[in-house]
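As you look at this complex, bear in mind that one protein chain is not there, while each of the others sits in place.
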């Protein structure tokens, strides 16, 4: 599973992209966030304010209860500030 | 008193501007319209559909109950279609 | 203090980009520019030209009054209104409104407001000259224009 990070989520995790093997218990985006937080202190810090983080599965906005299914790419980022 | 006409009001009256001596009985715009209608058939035709005519006194939009007072210029025209 | 709007009533075409640039160039307090351009339309292909008649003096004065109300109502950094008169062919420009502000909501609303009131209050009249030899006709005012202008009374 390719995981991508943007803006301050990227800075806190310390990378813009990583490939992670998901345990079978990870079914939803919320499960994935729970899993990522256990990886190291950087991930834990990045996801400390879970409410401030938005998610896209295969480049589509989703809520954290979304199933991961056969997604290729999941991205985490703060609320958008373009325009 | 200078009276100006625009668009189809101008075409029906047959002139874009005329100077008219007002009888003392003409106090309001409505009085003026009544007076103009008596001048000739062209004026009568121009003001036949009174509701379709807008008025400006000294280049300010007014309703027909407006007093003429010491106005220098009164204009009659159809509803505007600019833009 | 509200900005001084630019108002022009002219026969010649205008340059929307130049007008927009004049509201932004050399300054850093503008976050949003909304431009509205109104063009001469002819979907049926039956129009030779529009003829725009106006009331010289009052046209400028009335546009100034509408623009002055807009700059009092929204925190604009700039506002320009240009309206053409004379013969205008299909596809050509008729009117330009440019509103600039720190924030987009003010710029959008001011430009929208300006056009609604310009349509119902600025003394301009359109006559259609058809391509065939038929008689030219005055464009009739639309009830929808009054409805649009009335939107701003309750806000």
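Observations on the model:
Here the chain labels run A, B and C in written order, and each chain numbers its own residues starting at 1.
Basically, contacts are C-beta pairs under 8 Å (C-beta built on N, C-alpha and C of every residue); 3 or more make two chains touch, one makes a residue touch a chain.
On a predicted model such as this, the values are computed, not experimentally measured, just so you know.
The chain not shown here is in contact, across the full complex, with A, C. Set against the missing chain, the residues C:3, C:30, C:61 or C:139 yield one that touches it, C:30. By the touch rule set out above, subunit C reaches the unshown chain at residues 15-17, 20, 24-43, 45, 90-91, 102, 104-105, 107-108, 111-112, 115, 148. For subunit A, the residues in touch with the chain missing from this view are 4, 6-8, 56, 59-61, 75, 77-83.
Note that only the chains that are shown with their structure count from here on.
Note on chain placement: the centre of subunit A and the centre of subunit B lie 72 Å apart, centres being C-alpha means.
In whole angstrom, the spacing between the mean C-alpha positions of subunit B and subunit C is 26. Distance between chain centres (mean CA atoms), subunit A to subunit C: 48 Å.
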